[in-house]
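One chain of protein is taken out of this complex; the other chains stay put.
Chain nomenclature is as follows: A, B, C and D, assigned in order of appearance, with residue numbering initiated at 1 for each chain independently.
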Amino acid sequence: MANLHWLANPGRFLRISNAVVPYLAGLTVVLLAYGLWRGLTAPHDATQGAPATIMYMHVPSAIMSMTVYGGMAVASAVALIWKHPLADIAAKSSALIGAGFTATCLISGSMWGRPTWGTYWAWDARLTSELVLFFVYLGYIAIWQAIEDPQRAGRAAAILALAGSVNLPIIHYSVEWWNTLHQPAGLLQGKTDPVLAVPLLTLLAAFFCFYVTVLLLRMEREIVGRKIRQLRLLQAQA
Amino acid sequence: MSRFSAVVARDVRLALRQGGGSYWTLMFFILTVTLFPLGVGPDLALLSRIGSGVLWVVALLAALLSLDRLFQADYEDGSLELLALAPLPLELTVLAKVLAHWLTTGLPVTLLAPLMGAMLAIEPAAYPTLMVAMLLGTPVLSLVGSIGAALTVGIRRGGVLLSLLVMPLYVPALIFGALAVEATLEGLSPRPHLLLLGADLLVALALTPWGAAAALRLNLE
Amino acid sequence: MSRFSAVVARDVRLALRQGGGSYWTLMFFILTVTLFPLGVGPDLALLSRIGSGVLWVVALLAALLSLDRLFQADYEDGSLELLALAPLPLELTVLAKVLAHWLTTGLPVTLLAPLMGAMLAIEPAAYPTLMVAMLLGTPVLSLVGSIGAALTVGIRRGGVLLSLLVMPLYVPALIFGALAVEATLEGLSPRPHLLLLGADLLVALALTPWGAAAALRLNLE
Amino acid sequence: MRWADSARVRRVVLQIHQMPDTFAATGLACIRGERIVFEHLDFEVAAGGALLLRGPNGAGKSTLLRLCAAFLQPAAGELTWNGRPIQADLDDHRNRLAWVGHLDAVKPAFTVEDNIAFWAALAPPRPMTLTPSEYLQPMGLAHLADLPAAYLSAGQRRRLNLSRLAVAAGSLWLLDEPTSSLDDASTNALMTMIEIHRDAGGMAVIATHQDLPLENARTLRIGAP
Partner (left out) sequence: MRWADSARVRRVVLQIHQMPDTFAATGLACIRGERIVFEHLDFEVAAGGALLLRGPNGAGKSTLLRLCAAFLQPAAGELTWNGRPIQADLDDHRNRLAWVGHLDAVKPAFTVEDNIAFWAALAPPRPMTLTPSEYLQPMGLAHLADLPAAYLSAGQRRRLNLSRLAVAAGSLWLLDEPTSSLDDASTNALMTMIEIHRDAGGMAVIATHQDLPLENARTLRIGAP
């Protein structure tokens, strides 16, 4: 009976997560504050002027939108192969956060695009593939909603997440494969001026901590929600 | 009346619960509109010229994609027999189901049209006409489609022929809808086109429930 | 092998008998392509610029329209359980069904492309590229679509959800396919795009049967 | 049955016209798929009566039930209610029917209670009605009210379908193999429902392959195919 209960393991997770979350939240705030301070006091890019501050929103959220999806894909693979229930829950809980980062990237990008390119939106390869990523996130969320049984929904969603991961290299390399309006990658290859790179990397770390914090909170909620659901079903059957 | 609204409410709830409803129709709409620039190329001037045509084609598709299950699900699980025996006349049941279909597909698509128009670089001056045209045109799609859905609900005897009958029935709505927007863009009055669209709606409203109900009865034999 | 062809033959016969997918899809293809000039206006220069993109988008939508019944009918009447128990590995069964789907939708659409191209005033010089691209691209549509169809098989009214899941995965095929034709029209070599399309096909061929089979198994639980 | 003991519930089930109705067929014939399924069929069911349709597979039992519900029209002969052809006042006829076919008319996305509530909202007007969860009692589904119907077993789905009988409260029940998939307790519950219905002057036409323990039921044998 005890080993039958698949929530036994998540129970341990709940304890650990409860202990870690406050520290992570604190770290997020500290990193965010430092990154913003460095960023906003840094000399503005000569060619782009003030709108370039949107960069501090845009670049970290763009990178996070892909990182979160990558994490989701890995968690999905783990869930499919080793059937670890926490991997399932982690992937599910990531999706909305990832969609949020993607939306932030899209919105901040188009706000930035107006002054620099003269248009909010263009059907440029990178912009379009990022939009497609947003749809993949939504499809992933949709399939979770559409299938009642969480076990089955989890596996269906995992298959979808893996299939959708083909989009990640397309987003990243789109600037190299097609000539586009958009900037090529430089930040993570160390090609960027440290004046910009330090605040950007700090903010990226802040966004990452934010992601992990919210992820843990959402996972906790999901686990508790499933427990309640299970109790309801047991009650209904009694 | 309360029976009518019970059917509407049920179908809307089913659409929302089963992930076939408005939210996802909207996503489908946005997605398809996204595909056109990918296929056609990113030239905004070009896009703005074909924009309203694209919007209409996509609205039609959104309706079509969800229409084929309008009666099919109820037929396959036996609910349709019970609906046919219920005190609500089958014509009104059809109307209720069509209304629910429109509420979860046509209406959201209409409300979203300006946003999609912006992505396709349609001139904002055309938005009011576009929305009025869609408000008149999308119910026609649901209504006319219901005949096709009713005819093809059974063993799909002659389903081919019958769906061919329905597609051309969509043509007037499409043409008038696209013409109305075009007229506005050229500075002409869209009124005549909108009136024709309205007439199309009235005719559909008056005739299709009878047709669809008769087709359903045939399939329940 | 004979089991594989038995499944292909059955699905093709079902599609032809029931008129469920193929004719309807073809007619849809022709009608939509025909209607496009009506919505966009009769300007031939404009049409020829958007022609190949429109063809691709419509081919893609035509595939989508017929996909939602790929496994649904077999699931609902219990055939899918038996197919899963049969000696033919489920991955091959999926491949057979995808092949049948392609034979009744993608292939006819490809063969029809020059005719449709003529209606859309695409330059005849681009026809060979268009056809090769479609020959490589339409199987991708069927293959990738099978994953979506398998995932949504237990969900009634899965049609719209299916398109939401599948369309983002169609984007690469659409982009390469449209770019190949465009390159030809601009006097460039379509080779790189066709190669990428071929690579897309190979990847889809290698991976999607596994994904779809896994999705089907979980829906049979 | 606890359910039938409740006076309030019993009154709802018993609210059937207390006049001596008769439902009859004379010289009925039916053609389906260009083939005569049966001909020269006569029967009569009086108030409180039950007619069991028996016969081999393909004999035409389900077809006869569909004729009774006016889904189909007879090729010859006539169905009458108190002597008047049912075609004469089809709406009245439909209002007095309760139909349970082969298919269960269950929406997996809704809960058990929502399923029955919809049919209750759509039912013909009756002097008295019950709450959805009360309708679930006769077939013993009340404890599953909040379960999504997707989780029901085959027999539970059938029971949910049969629960509609209490909702319709019509005077003529048309049941096509109602006991398929039912366990013994549910079969008994169904028999109780039918007997209460008959006591109140209702009638039932039931196609079945099993021997149902109904009192004073007449049997109509439909010929070999």
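One rule holds for everything that comes next: contacts are C-beta pairs under 8 Å (C-beta built on N, C-alpha and C of every residue); 3 or more make two chains touch, one makes a residue touch a chain.
Computed from a predicted model, the values in this text were never measured in an experiment.
Interface note for the absent chain: among C:L85, C:L111, C:A125 or C:A199, the touching residue is C:L85.
Taking the whole complex into account, subunit D touches the unshown chain at residues 32-33, 55-59, 62, 102, 151-156, 158-159, 176-177, 180-187, 209-210.
Counting over the whole complex, subunit C has residues 2-3, 6-7, 10, 13-14, 17-18, 76-79, 81-88, 217, 220-221 touching the chain that is not drawn. The omitted chain makes contact with subunit A at the following residues, 1, 3-4, 148-151, 226, 229-230, 233-234, 237.
Rule of thumb we're sticking to: only the chains that are shown with their structure count from here on.
Two chain pairs are in question, A-C and A-D; the one with more C-beta pairs in contact is A-C.
With centres set at the average Cα position, the gap from subunit A to subunit C is 31 Å. Averaged Cα coordinates give subunit A a centre that lies 55 Å from the centre of subunit D. Centre-to-centre separation of subunit A and subunit B, using mean CA positions: 36 Å. Within subunit C, the positions touching two or more other chains are listed as 155-156, 158, 161, 164, 167-168, 171, 175. Among all residues of subunit A, those that touch two or more other chains are 128, 132, 135, 138-139, 142-143, 146.
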